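Up next is subunit A:
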Amino acid sequence: MKTTEYLREDKLPHIWCPGCGNGIVISNIIRAVDALNLKRENTVIVSGIGCSSRAAGYMNFDTLHTTHGRAIPFATGIKMANPDLNVIVISGDGDATAIGGNHFIHASRRNLDLTLIVVNNNIYGMTSGQYSPLTPTGKIATTAPYGNIDRPFDLCELAEAAGATYVARGSVYHVQQLKRYVERGIQNKGFSVIEALSICPTYFGRKNKMGSPVKMLEGIRDNAVIYNGKNKEEGKDKFLIGEFKNEPDREYTESYQKIIDSLKEGK
Partner candidate 1 sequence: MEKNKMRLVQGNEACVMGALYAGMRFYAGYPITPSSEIAEESSIQLPKVGGKFIQMEDEIASMAAAIGASLAGKKAMTATSGPGFSLKQENIGFACMAEVPVVIVNVMRMGPSTGLPTSPAQGDIMQARWGTHGDHPIIVITPTSVKEMYEFTIRAFNLAEKYRTPVILLADEVIAHMREGVEIRTDIEVIDRAKPTPGEPYLPYQLKEGDIVPPLASFGDGYRFHVTGLSHGENGFPTNSVEINNALIRRLNSKITDHLDDIVEVEEGYTSDAEFLILSIGSTARAAKSVVNTLREQGIKIGYFIPKTVWPFPEKELKECFKTVKKVIVPEMNMGQIALEVERVAAGQAEVHRLNKVTGELFTVAEINDGVMAVINK
Partner candidate 2 sequence: MGKRIEYQLTGSGGQGLITAGIILAEAAILDGNNAIQSQSYGPEARGGASKAEVVISKDVIDYPKTISPDYILCLTDEAYEKYGKENHKNGIIMVDQSVSIEDNSNGVIKAPILSTASEQLKPIVANIIALGFIASYSNVVTKDSLLRALMDRVPKGTEEMNQKALDLGYQLAEDALNAK
């Protein structure tokens, strides 16, 4: 299918700034969906609140744009109610790890079959540049005018520790990998987390004098370390791109179906 058919073209132009990374992430989600031949009618996109969460409105599926931080529990209800649906959640770093952090770790623990893509632009873009749990220490934000003293999460390590069964980090520079990770995340029958390192030239870039969108993309290229299974240390001052975990485990809706089936047999 033409990739544009996965978009609601009549809802464009989108609200994102020139140079924003969101478009690259969305296009790779669409390419992954297309590569896997997922039916549009059978696939639901759920998002929270924030710049990247506006993606749901532009994507030609059943789409649900929820409240701030709550995309995962809304998606949990959808998947439980109809396990035949492919449910993809698009969230941002603030949405998924601050206000929605509790849902993030519990969805990882539960291993319900959702695919979560966290577009990490290191900042709250929609509200004009406040620091998030993924803003690196020392960076400037509108609420960290003297430099951020918070220590950030490593989202992928958090997901792994909490029990997500597929965990990977791609970026808006490493687009081939990003598409592949989304594909594998969807294929994993369980809770999958794909962090998509992105750029926010308008707030994060401008506040931290990082230059043009192209310069920011080059920054991702230059600071990325490709994970090979044993070079985690190298990523300490840079960041790792790669697949960190792919260990399928018991899926939640299947476990629940077993209960239903056992009660039927008992009758």
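Here is how the candidates were picked: all candidates are chains of the complex that A comes from, given by their letters.
What we mean here is this: a residue touches a chain if its C-beta (ideal position, glycine included) is under 8 Å from a C-beta of that chain, and two chains touch if they have at least 3 such contacts; residues count from 1.
This structure is a prediction, so every number in the text was calculated from the model and none was measured.
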Which of 1 or 2 touches subunit A - same complex, any copy | 1
Touch list for subunit A against partner candidate 1, complex = 8, 11, 40-42, 44, 46, 56-57, 60-67, 70, 72-78, 80-82, 84-85, 102-103, 106, 256, 259-260, 263
